[in-house]
Each structure stands twice: as C-alpha cells, then as structure tokens.
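Excluded from the complex is one protein chain; the other protein chains are retained at their positions.
Entry: chain A
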Amino acid sequence: MLQPVFFRSVFGILPLFIVLLPVNSSTCVMENTTVIREKYENILSHDIELLENMSEEYRDRCCRNKRHETPSAFFCNDTQEIRSLQNMACDMLKFFYKKKINKDFRWQTARVSCMTLEILRCRCDRESKNRKVCILLTQPSKDTLGAQDPKKKCCQELCELKETIASLRSCWNKFEKEIAR
C-alpha cells in the first residue's frame, strides 16, 4: 500500500518542478564572457558612442537644475554588472514611445537597449512590451515611432534618458574591464 504513494509523490510532483523550472529561473542566460566582450568591443560600443553623441546634441537646461533633485536610481553593483545592465536596458525601452523625445534619438536608444539584452541574453520583466519594441526594430521603417510632439520648454524625460545612457556606458566599461582580466 505504501509503494503507490511513494511513487506518486516522487514521480508525480517532481516532473512538475522540472516543467516549471524555467519560469522561476533568472531572466538572463549565462553566456560566455569572451563572446560578450567581443560583441561589445566590435559592435555595441560603437552604437553606444553614437548614442552618447546624439545625447550631447539634445541639451536641455532643465537637466542641470534637476540633476541633483532626482539622482539616478541605477547603480552598477559589483559582481552584478549583468543585472544592472539589464535593468538599465529595460528602463531605456520605455522611452521608445515618448513622443517628446526626438524620433531618431528614441530609435537609437531602443537599438542600444535591444542589443544589450541580446548580447547578455537577458529579457525584461515586462517581457511582452519590450519584446515588441525589439521586434519593431527589425523593421526597416521608422514610421512605427509615430510623430514627434512639439518641443516643450522642459523635458524631464529627456533628462532622465540622458542620465540612464550615461549610467549604461559607465557600467559597460566597468563590466568590460572585469571580464577582460
């Protein structure tokens, strides 16, 4: 009598854990650091540099005053650079639909975010929406971004995006030095 209960408990529940295992796992898949470094140095670094140049062009006087009021919430934690980069990239994807920001600037921001996630083999918590953005980037047309709103006096979102970009850049540099050792 005891044997069916034993087999049921062992072989019945255990498969459920195996099936449900991917759901509770991390959102990033472990990738070879050498591959990550090569892709960053040869491809992603150039796109981040282009994004920084574009960020410098879109200066906003509001950003100087409010920088100290709302410091950046993104930190590049030691031994958790991948997690930090994932959070930054996923946060940048939300600006894709901010019409107050320049269309080309939003497009390049989304590209950098998607490439970061692709290199690290991570995905965002809000998977469905972010995945849609990266899929849209594969389309040759930028019409999906929509029209840009007239330029306002102060753009808080632009300031926030510029700070996030700067944080992303510095975190990538830190991570590169770490994996190059």
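Please note the rule applied: a contact is a pair of C-beta atoms (placed from the backbone, for glycine too) under 8 Å apart; a residue touches a chain by one contact, two chains touch by 3 or more; residues count from 1.
To be clear about the criterion, contacts and distances are computed from a predicted model.
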| item | value |
| --- | --- |
| Chain excluded from display, named as in UniProt, from "D-xylulose reductase", "Tubulin epsilon chain", "Interleukin 7 receptor" or "Glutamyl-tRNA(Gln) amidotransferase subunit A, mitochondrial" | "Interleukin 7 receptor" |
| Option touching the unshown chain, where A:63, A:88 or A:119 are the choices | A:119 |
| On chain A, residues whose C-beta touches the chain left out of the figure | 3-4, 7-8, 11, 15, 18-19, 38-39, 41-43, 46-47, 50, 111, 114-115, 117-119, 123, 127, 130-131, 134-135, 137-138, 140 |
